[in-house]
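One protein chain is absent from this view; the other protein chains keep their places.
The block that comes next holds chain A.
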Amino acid sequence: MANQRLTTGSLLRYLRGNTTEKATLQVVGIKTIDSKTDDPSGASKRYRLMLSDGKATFSSCMLGTQMNKLIETNSLKENSIVRIDRVMVNSIDKQNGRVMLMLYELEVLQSDCERIGDPVALPLTDIINNNGNGTNRLETVNNNQAQAPPPAAAAPPPATNVIRQGSKALPTLDNQKKPNGDNRFAAKGGGGNNTIDKERIINIDTLNPYMNKWTIKARVSNKGQIRNYENARGPGKLFSCDLVDQSGEIRATAFNAECDKFHSMLEMGEVYYIAKASLKAANRQFNTTNNDYEMTFNHDTIIEACDAGEGENIPQVQFNFIPISEVANRTANTTCDVIGVVKSTSDMQTIVSKASQKEFTKRELLLVDEKASISVTLWGQQAEEFDGSSHPVIAFKGIKIGDFNGRTLSCFNNTLIRHDPTETQRTVELRVWYDNEGKSMDLPDLSKGADAGNRPTAVKTLAQIIAEGLGLGDKPDYVSVKAMSTLMKKDQAVYMMCPEERCGKKVVDENNGSYRCEKCNKTYNNFKWAYMVSAEISDTTGAQWITVFRNEAEALLGLTAEEFGAHKLNQSESIIEEIVRKAMNHERIFKLRAKAEQYNDERKIKFTCVGISDIDWSSHGRRLLDEIKQMEPVQN
């Protein structure tokens, strides 16, 4: 019987979310699970399989019940070779590494077969408690190793189905290079692996909480200061740094004892071997590194400096730039990476903080890219040392977004500033653009509060706008919504306005051909029609009445106020109804100004429309994709 080739490594790939692969695996164990259901047919059996990809095994694989008959007809049995056609990852309790593979579709390629290889159980370490005391499901022949009792998490597979070490050497108590295959052992007690295993260096972008033995070789691209904090458990300290290699980057943090130990040891720009740190989902608000995970140095973490010359191929830093215009769509107080040309630099300024009475020095510069410009603030020493006179290309990594007067950027103490960075194409692109056209272009400035029309605003849902209390502050808030108008007060859509150029006040119709304006204190024999449309707009989350004037009302209704007024005078009801009907139920982007106003004892938020535009589906879709990406810490 020809042996099928198994797809090695596929189990780990499935668990990490790459479920499109159709792997060939071997069944190394089958367990029946009786589920208590109301199913009268009694066919409520569920089978749990242990699968092997030749090198690794995973025991939490649930067979879709529609395939139960494969087992019942003895087509699928121990050692059968199967091809997985559809699989999903089900994370019951990701924090504790409790994950299952749901096998929705598979095909039996070969019923009877010999066991292929000597696969070893995939380590599923407890993400938080990565001291080797985690979910050690390893059963080895060496009794010393099995210190941690099988955890409640995943039921341990039946002993016969687990590791067949064969003749491969098991980890012993001395320091040894590990043979291939994931041999785990209680990290500190047995094995005593206190040195870096340089044979097992992997790429940063493959790190995930499910691995136990790994080493990375990375450069410290960004090292922050030690910061003190206090939380419910008392005071503490931490520092963070970014680690980068050819494949990607990851943020690492050290607390308390580790903070002291590693902060003095790690030097910015140097390359180190690092092993045995905890991994968990990245905190997207402050961690804009391009990695789903972030690292915590713990008591077992080993860091060793790289010999000179060994780290040459490791890049200096990884950037994840967003265009300056995109900063408008990001939430204030989060961080991002941007790159642009310094168009202008202010002098050093000194300000006194109202809160702390402390003096701060700062410098502001105007950063531009091809589509927008924004004000960037540097502080203290960074500000003093900065020289923007040559209009350099500057990249900022981990710079804070502020919402003063629109959008601004401000450096944290962790923010990395690079002049003319060589790691990215953008430097050359921006240089060429600026020297040729950019320097004379007038770009939309995200930091100019003034013009309501040109201000780029964040897009939110109506429910968000209410929930976030937009308009309640001292200054008006500007926001955009994707909505459609669903109701309109058509009878009061236009009013008779004073013909005087700047007046705008409603005139009193004296019914004798004269119109009186109280504001101008004059009587005119004519008037102008003006729009003041009360309309209700709705999106999937709610509805809101807004007021639409002038150009926006014209855009909404498709005709001028004069034309509308003429229909009104002619009492052309059906024409007006048709106009209103066409304006409704048509999705657009409404740019709104929200401001709270006092009405007797009530404070109500009034919404005025300051812009209407058609939806650019492409950029709308990209924004949604971006928001979704920000919401998913780990796949599935």
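Here is the rule we go by: contacts are C-beta pairs under 8 Å (C-beta built on N, C-alpha and C of every residue); 3 or more make two chains touch, one makes a residue touch a chain; residues count from 1.
In this text, contacts and distances are computed from a predicted model.
Chemist: I want to check something: the complex is missing a chain, and I'd like its UniProt protein name from "Checkpoint protein HUS1", "Kynurenine--oxoglutarate transaminase 3", "Replication factor A protein 3" or "Mago nashi".
Modeler: The record names the chain that does not appear here as "Replication factor A protein 3".
Chemist: Which one, A:K22, A:K45 or A:H391, makes contact with the chain that was left out?
Modeler: Of these options, the touching residue for the absent chain is A:K22.
Chemist: Residue by residue, what part of chain A touches the chain that was omitted?
Modeler: On the chain A side, contact with the omitted chain comes from 17, 20, 22, 85-86, 88, 616-618, 621-622, 625, 628, 635-636.
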